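Okay, structure first, notes after.
A single protein chain has been removed from this complex, and every other one stays in its place.
By written order: A and B. Residues from 1 in each chain.
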Amino acid sequence: MDMVKAAKELLLQDKVDIFLGYRKLDGHQIPHGFTKAHVDDLDQLEISLNRYPLEKIACDLAQKDPALKIGILARDCSQRALNLLYTWDQLNPENIETLTVNCCPSPLSTHGDCSYLTPKPTGDYKKAHGVDYNDSPKDFLANHDSGERLSRWMYEFQKCIKCYGCRNVCPVCFCKECSLEHPNLVEPGVLPAEVPIFHLIRATHMAGRCIDCGLCEDACPAHIPLRMLYREVNDAVSDIFGYVPGDHIEKSPFSIIGKTVELTPAPMDV
Amino acid sequence: MDCEFVPSVCSYCGTGCGVLFEVIDGRINRTLPLKSHPVNQGKLCIKGWNLHEYINSYMRLKGPLVRENGRLEKATWDEAVNQAARRFTRIKEEHGPDSIGVLVSAKITNEENYLAQKFTRAVIGTNNVDHCARL
Partner (left out) sequence: MTNSIAEFEHDSKAIFVIGSNTTACHPLIASRIIQAKENGAKLIVADPRNIQLARLADLSVNHRLGSDVALLNGMMHVIIQNQWHHPDYIADRCEDFDAFKAVIDMYTPDRVSDITGVAPKDIIRMAELYSQNAPAALLYAMGITQHTTGVDNVKSCCNLAMLCGNVGVKGGGINPLRGQNNVQGACDMGGLPNVFTGYQPVSDPGANKKFSDAWGVELSSTPGLTITDMIEAIDQKKIKAMYIIGENPKLSDPDWNHLNHALKKLEFLLVQDIFLSETAQSADVIFASAALGERDGTFTNTERRCMRARKAQDPVGNTLPDWQIISRLSSAMGYAMDYDSAETIFDEITGLTEKSYGGMTYERLGINGLQWPCPNPDHPGTPYLHKETFARGKGKFHAIEYKDPAELACGEYPFLLTTGRMFAHFHTGTMTRVSRHLDVEQKTGYVEIHPDDAMTIKIKSNDPVLLTSRRGQMEVSARITTDVMPGNLFLPIHFGENPTNILTSSNAFDPLAKIPEFKVGAVRIERLIQ
């Protein structure tokens, strides 16, 4: 397999110190950091059907050692995540090497567990009262009036068991302090997570951020169609600013962190 | 730098969700749900996602302690084990095996529960062994 050879070369030629891919253990594909010391382990390298946030793991490693050179087996969504992490100075592109696996949306046979490739079935009750996983934001907007849209999203949000899995698994969520845990923004200690503010805060923070990998939706125990929700806010960003997160390594229209900006008071356009 | 992922089972409720510990240079750094696990299918609750935090808490006991003059003092394993063995043996000799009770745990492994009840029955010589399932 070419991928194995390429990964071995990266390690043996010291282009990377560690290569993040997958291996099989007791029948399960799990992530693994391959190193030069055990380079032959790469013979067991797998392009996993299960996707894990390898980019987040890369950030964990870079945090421990900023000079570490990391190789990553990268699907298209990983590539978008990496671009975004470069944009936001979470990873240094000079320290990252990728071996790309393109699958989004491609005819490659070893697809990941992405809902674009194998759409998630939406149950009848959910179709009638909630939000269809596979609906497009534009159709959803066109087919339901605002009251209907609100009630459908409220149905979805009231199921939330506040695991924070959507945030925890997100490859582009890296803030040290999270608004979702701020007691003045979201009431702590209650179930469901305060409706609807918890999910609306997360959704606004995903605008210009979300690279549409869908890992959040996969991790959601309450089966909330989060991918669709964040696409809704991201569509707004691309419509207004022409910015698609992760598309290029360019500054996002929201990247004002670390800069002093002056805001002039102006009437709200409602 | 080494980075590996070790499968385990969440130690909070009885659901038994499969987790992966992200281990960087020998220390657990993060908990991820095991995506292909038959119980939780790559999802976790708030406790499961933060499973590593109690394991790595600075509040953990770091070694055995023995009470001396009313205060708990650091001890070696030999000191602690021998003191416990001596006290149990004496109480058993003076008051019989049924004067000792053991509470095993719904938190320790099957192997450890097995050994604890074996210890109670074969070494102490009583069936006074129970755990907090009722509580």
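By our rule, a residue touches a chain if its C-beta (ideal position, glycine included) is under 8 Å from a C-beta of that chain, and two chains touch if they have at least 3 such contacts.
Only a predicted model underlies this, so the values are computations on that prediction, with no experimental measurement involved.
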- Query: Please identify, in ascending order, the residues of chain A that touch the omitted chain?
  - Reply: 25-28, 122-126, 130, 158-159, 161-164, 181, 188-192, 221-223
- Note on the structure: Residue positions on chain B contacting the omitted chain are 6-18, 21, 23, 26-28, 34, 37-40, 43-57, 59-67, 72, 75, 77, 80-85, 87-89, 91, 95, 97-123, 125-135
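Rule of thumb we're sticking to: only the chains that are shown with their structure count from here on.
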- Query: Per the centroid of Cα atoms for each chain, what is the distance between chain A and chain B, given in Å?
  - Reply: 36
- Partner chain B, residues of chain A touching it in the complex: 17-18, 20, 25-26, 28-33, 35, 50-53, 57, 60-61, 64-65, 68, 113, 161-165, 168-169, 218-221
- Message: Help me check something: in the complex, which residues belonging to chain B touch chain A?
- Response: 1-5, 7, 20, 22, 24-25, 29-30, 32-37, 40, 42-46, 48-49
